[in-house]
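On to chain A.
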Amino acid sequence: MTVQLIDIAVMVINSALIVLLAPLIDGIISTLVSRFQSRRGSPITQTYRDLFKLLSKQSETVPDTPFHQLYQAVPVILFAVAVLVASLIPTFIARPLGVADIIVIFYILAIARFVASIGAFNTANPYSVIGAERENFMSLMIEPTAILSFSVISLIAGSTMLPHIIDSIFPGGNLAHPALYMAVLAVVTVLVVETCIVPFDLAEAEQEIYEGLMAEYGGKKFALMKWFILTKRMIMLSLVVNLLIPFGVATSLDLMALLIGVSAYLAKILAAGIILALIAAGNARLKIFSLARTLQLSFGLSILALAVYVLTIGGM
Partner candidate 1 sequence: MEPQISTVIMEPWQVSAIKGLCTVLLITASYIAETRNLTNALKSYVLQVLILSSIFLVIGVRYEWFIVWAISAIITKAILVPYFISRAIRKTRAVEEEEPYLSATVSLAIIFILVVLAAVISKKMQGFAPGLLKMGFVPLSISISLTMMGLLLITTRRNAIKQIFGVCHIENGIHLLLATSAFWVPETVEIGIATDAVMLVAIMCIFAYHLYRLNGSLDVGKLVLLRY
Partner candidate 2 sequence: MAFVTLSNPGVLLILTGLLSYAVAILTALATSRNPKLCGVTSHLLTSFGALLSLVGGVYLLTTGIKGTTPGLYSLPVLSELGANLSFRIDPLSSVMVIVISLVSLYSSIFAISYIDEYYGKKNVGVLASLYALFIASMTLVVLSNDAFWFMVFWELMSVSSYFLVVFEHEKPEVKNAGSIYFTFTHIGGLAILAAFLLIYKSTGSLSFDTFSNVSLPTNTAVLVLLLALLGFGSKAGVVPFHVWLPQAHPVAPSHVSALMSGVMVKVAVYGMILFTMDFVSNSTIGLYLGAVMLIIAAITTFYGVALAVMQHNLKRLLAYHTIENIGIIFLGIAVAMVARAINNEGLVMLAITASLFHILNHAIFKSLLFLTSGAVLHQTHTLDIDELGGLAKVMKSTTLAFLLGSMAISAIPPLNGFASEWLVYHSLLLLAYKANSIVSGVAILAVVALSAAGVLAVYCFTKVFGTVFLNAPRSRHAEHAKPEPVLMRYSYVIPVALCIALGVAMPLAVKVLSTAATMYGSSDLFDVSWISVEIHGWRIPTTFSAPIIAAGLILAALFAALVHGQIKSTKVTEPFVSGVKYDSTMVPVPTLYTMPLKKVFSSLYAPVKVKRYSYDIPDIVAASLEYDDEIETALDRPGEIKSPIAKSGELVERLVYIPLYYFSSRLVQIAKYLQSGYLYVYLLYIFATLLAMIFIAVKV
Partner candidate 3 sequence: MVHEYVVKESVIPLMFFVLPLLATLLCYVVRGNRALSNLITILSNTALLILSITVLKIVITTGTTLTFFGGEFLIDPLSSWVLLIISIIAISTSIYNVGYIAHEHELADTSRRMHYYVFFNAFLASMFLCAVSNNMILLWAAVEATTIVSAFLVGIESKLSSIEAGWKYLILCGVGVVFALFGTVLVYSDAISSGLSWYEAIHWNTLIRSADVLNDDVLKLAFILILAGYGTKAGLAPLHAWLPDAHAEAPAPVSTLLSGVLLKCAILAIIRYYALAFHAGIGEFSQMVLLSLGLISIIVSSLLILATKDIKRLFAYSSIENVGVIAACLGFGGPMGLLAAILHMLSHAVAKSMAFMSSGNIVLLTRTRNMGSMNGLVHVMPTTSVLMLTSALVMAGTPPAFMFTTKFLAIKAGVDSGNIAALLLLVFGVAIAGVGIVSKISRIVLGSPQKQSNRIEAPLTSLVACAILLVITLYLGLALPEYFERTTQVVVTHLLEK
């Protein structure tokens, strides 16, 4: 069915919800991490304050780059991509339909990766080029596994549209298929790595490569790029949450279902935040090739899911 007005509205609400909630969740996670490491930590709203402080900066120092317009454009494009992808992710309601499917979402994220990498080269700063290299190499590890497991899920679910996937793998639904559970597990591990939480934030490692891709950006630009990373983390979280626990997602437009949907979504995100904080507190940042080894595990899992699906086609 082609796109209706309701989809556009849902897209706007979705993106507003995710973009605004992202700093809050980050604040919660950082306070929790400091609490686990028995430190007082900053208040939950600390991230909001940082962002607004940075955004109010009027002057900035700029490296002399051969392509000035690109230097100005990179943070804007990154933030735009964050807003666009946020609008396509189903949060409290199984919408928007008729706009894009899972492949489109992955390739829109590729815009961000492309633009950030050439931005790194633009500044000719070796540290940001290393950040870009890690970003691309990590996505080389992540993307095939994600696409493979999402294809297996969509083969079982019968559609590649995210809202339909989330509807149809509702536990009540009749699609209890062994391959489905393996594929969901694989995709969840990969998306957690994609959230760039501490053990996996190789591309923006502060200590080693001065925030990697964001090394040369200050003030307003740094705030926008930081906000992009937080929103991306929020997007991944909401994907993980909706795939793992597909309850409560509203399917119809009546008020009651919407209220349940929103509250369920917030509860689920909070729980996921707590789990992430646990992961972040307990682990140090992985080296690039040790990260590759962990991702190979999830790739093996998704290949297994494919094998199981192919073998049981006859049976289904």
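Selection criteria: all candidates are chains of the complex that A comes from, given by their letters.
In the analysis below, a contact is a pair of C-beta atoms (placed from the backbone, for glycine too) under 8 Å apart; a residue touches a chain by one contact, two chains touch by 3 or more; residues count from 1.
Remember, predicted model here, so these are calculated numbers, not experimental data.
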{"item": "Candidate touching chain A in this complex, from 1, 2 or 3", "value": "2"}
{"item": "Residues on chain A engaged by candidate 2 in the complex (per definition of touch)", "value": "1-3, 11, 15, 55, 58-67, 70, 75-77, 79-84, 87, 97-101, 103-104, 106-108, 110-111, 113-114, 117-118, 120-127, 129-130, 132-133, 136-137, 139-140, 143-144, 147-148, 151-152, 154-155, 157-161, 164, 168, 210, 215-216, 219-221, 224, 288-289, 292, 306-307, 310, 313-314"}
